[in-house]
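Of the protein chains in this complex, all but one are displayed in their positions.
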């Protein structure tokens, strides 16, 4: 089971602070993004979200596994 | 009688907060600078001093009279 | 996180300019520059009543630490203090304070501006603005 943290508008879209993927786990960030857009089409209407793996921004090729800390990072707006 | 305010190192050189010119009054800033260098040669060893007339920086051609507020402005060092 | 002349905090209570200032003051420094970001009462013509900041706190602190390290490298910053609010923030409240001390003031200005620019670009903190007629996540939608 892969656990994904959701923040900001991502939490509103999924209605949860964590979502889980139980089967056909994506093997990298690109796969996760496709999974998200398929299961939550509302992500398509957002400005580009990033994915963080173990608290670092990760590009599409970054591999992911169930032991990683994975998070959806919508466009930030601190300050 | 023309009264000249002295600040910072100018006050050290003249040993006074005010100096006065009693006769042969300079008619402009340039004349005043010449008078100062003649009467207090130590001014020659300083970085360039400015003259303020009525609390404004004045160039060499600015006329001066006994009714003006005149001051020697050594290189500033605030902040 | 307080380490190596860098003080980074994400706090639920009022931020203190004096605390940040006291942290960065250094006897060898001639200049301290502070940026203070406050909550505006208007945005795009709408009345803002308050904000709510959500943070991915562990990553935000990590990212701010990197930004601070970049300042030490790029601008030879002496000490940095970066405090950011989380949760409910009222109008006129301070959302963020960035304080930087440097031997030369020009580099203190450059570093302080660098931190706020980078913070707004990459630190995982999200602002929800509450208006009189609703709320929305800033920057989220085109």
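A, B and C label the chains in the order they appear, each numbered from 1.
To be clear about the criterion, a residue touches a chain if its C-beta (ideal position, glycine included) is under 8 Å from a C-beta of that chain, and two chains touch if they have at least 3 such contacts.
On a predicted model such as this, the values are computed, not experimentally measured, just so you know.
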Q | Omitted chain's touching partners, listed by label | A | B, C
Q.
Considering the whole complex, not just the chains shown, which residues of chain B touch the missing one?
A. 5, 7-9, 11-12, 45-47, 52, 55-57, 71, 73-79
Q: For chain C, enumerate the residues touching the unshown chain of the complex.
A: 17-18, 21, 25, 27-38, 40-42, 91-92, 105-106, 108-109, 112-113, 116
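To be clear about the criterion, only the chains that are shown with their structure count from here on.
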Q. Any idea how many Å lie between the Cα centroids of chain B and chain C?
A. 48
**Q.** Centre-to-centre distance between chain B and chain A (centres being mean Cα positions), rounded to whole Å
**A.** 72
Q) What is the distance in Å between the mean C-alpha positions of chain A and chain C? A) 25
